[in-house]
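The complex is shown incomplete by one protein chain, all other protein chains being positioned as in the whole.
What follows is chain A.
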């Protein structure tokens, strides 16, 4: 009995070895591996899923278009579970074991920031799709950012509040994490410089659902504008509860609520009139935007949001760079710095500065009839130019 088992096992091993050596010798050319991580489980699982779907779509389209000069691309992805330690373990795995040539982070600031150093040390380029914390790109020359650093969007939102909406008094409410802190800080700084009076600043923790107490207080302050730095779940509650208690002032949001499923579906008609800063202009007539929206909706059955679009762009940029400048990590890194006026879904990428920060215009969208539509665009270089330090 034991012998049979042994023989069987040996037979299996032999077959496995034969097959794998056959694959090595006769198999297709080895695919180029790209790494990816996102919070597919945990409190940001909805964003994680949207990002993963966008990543898979990008790779699929890349391969259908002939891959990288004939070589197919393979996506190696992991779930960081919204946890920085997990993101670091993934970074070690991607850089040492999986043999990826570049990585895209479809995750939030805290996880991306924690793992950035591992990529830098391994000299594997990493593009953060939508993390806003300035320290991410400060890690080193192999780390890039595909969306606005917090300060850019904060300034842009302040520009919208003061110039486009003419607000004189503003109340601020923000989510207490990297995203909320960075955006609200730069918003307040810039708005105060423009002579706006900030009436109150309140923070809340991720996952908060009860805003009536603080909104009741803000209602007493009677501001021209309520600026909220929130994600979709909390943002929808702020909109709904503000409506319930009759806080009627203009609401201004950020890319955090740029989500069809998470935000618009929950807030419904009550979100009409809300203005947000983001990087996705859904009304753009450029084919990149319309094709992406069409392909994503057809593939997954719902309209894409900005996190998905940002991830998609990060992969498109990698594809472009690999086709033109080579597929080694070093060539990819150098290639990204050479990107100029690249038409991406989230706007024309003017380029990446020495810090690895992207330069592109900030989109201002307004909710009309339960949908995001073009309201304005911030192009002023003084506002949208990312920091170099």
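Keep this in mind: contacts are C-beta pairs under 8 Å (C-beta built on N, C-alpha and C of every residue); 3 or more make two chains touch, one makes a residue touch a chain; residues count from 1.
Everything that follows uses one rule, which is that contacts and distances are computed from a predicted model.
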Chain excluded from display, named as in UniProt, from "Cytochrome d ubiquinol oxidase subunit II", "Branched-chain amino acid ABC transporter permease", "ATP synthase subunit a" or "NADH-quinone oxidoreductase subunit E": "Branched-chain amino acid ABC transporter permease"
Identified contact with the non-displayed chain, of A:42, A:85, A:166 or A:273: A:42
Residue in contact with the excluded chain [from A:212, A:290, A:334 or A:359]: A:212
Absent-chain contact - pick from A:35, A:167, A:233 or A:386: A:233
Option touching the unshown chain, where A:60, A:265 or A:366 are the choices: A:265
Where the missing chain touches chain A, by residue: 40-43, 45-46, 48-49, 176, 200-205, 207-210, 212-214, 216-217, 220, 232-233, 236-237, 240, 244-246, 261-262, 265-266, 268-269
